[in-house]
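I have a structure here, written as structure tokens, and I will follow up with some questions on it.
The complex appears here without one of its protein chains, the remainder shown in place.
Then we have chain A:
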Amino acid sequence: MKFRAKIIDVGCLNHFTRVVNTVSRLTKACVLRLTCDHLYFVLSGRVATGGVSMWCELSQVNFFDEFQLEGVSADANEIFLEVAPENFSRALKTAQNAKSVKIKLTKKTCPCLTLAAELPSLSSVSRVVTHDIPVDVIPRRLWHDFREPQMPDFDVSIYLPPLKTMKSVVDRMKNLSNYLVLEANLNGEMNLKIETDLVSVTTHFKELGNPPWGDDGSQSSSPTHRDPDLMAEARVDIKKLQQFLMGQQVNPSKAMCNIVHRRILHLIFLHEDVSLQYFIPAVE
């Protein structure tokens, strides 16, 4: 198993760092899946995470100048590593002005992702900072746990309002209630609602637009026959939604959510070369 990669463009480095920072805000531990073309940060829904799962996909060619991978075997040319994204984030943080950053899989006292950054220095010789990030190699027999999630059979798909606005609404609602209902219809209308014994608050968003999934994208049997005013809703733990919104460092080109009525809230953020999907299960 071998892995080496190198970033030399400072823009790519910053972008990659932002992605890693976003992931580190969403979870303390996740799986990094490496293939020849992509990197994936995967969190599979478990009881421990409250059923939340995440799938973040990056196309390696958009970030790395060099990328070499030798997977577990020829027919399974991939590497799965369990890593704490916060370590990764910390290692990248101080390397933002590096001339180059090399990442490779090494074995110190335990398997590590070693990140070596060449920094500008006062002398002719560059400063080199090396970070050894401990990782766990995930054996092949467990790989099926970390498969790409299926697009759920959603009832409604809608573009999200501006994230900043949504975040400030959710932040304030969090003070009042532990659960939030997100409902939306195919008319571009979305409501965020909380209800407690003392108070109920609803924030209405209009004219958000609905993504045109089309027949081939959606697995829903007849999306066009759905009453456009009919709301699909999901009641979720507000902290999980807030955590997701807080983590975003970059405004995505496209932000949308798919709602499976009373089952799942599926949030999708698309940026040029990164896609982030986040699944929050609905609670009663």
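Here, a contact is a pair of C-beta atoms (placed from the backbone, for glycine too) under 8 Å apart; a residue touches a chain by one contact, two chains touch by 3 or more; residues count from 1.
Going forward, contacts and distances are computed from a predicted model.
> Tell me the UniProt protein name of the chain this structure doesn't show, selecting from "Solute carrier family 6 member 20", "Cell cycle checkpoint control protein RAD9A", "Dynein intermediate chain 1, axonemal" or "Protein YIPF".
"Cell cycle checkpoint control protein RAD9A"
> Looking at A:R4, A:R18, A:R90 or A:K239, which makes contact with the chain not pictured?
Counting the whole complex, the residue in contact with the absent chain is A:R90.
> Among A:G50, A:P134, A:P152 or A:P211, which residue is in touch with the absent chain?
Touches the omitted chain: A:P134.
> Given the full complex, what residues of chain A touch the hidden partner chain?
87, 90-91, 94, 108-110, 112, 121-125, 127-134
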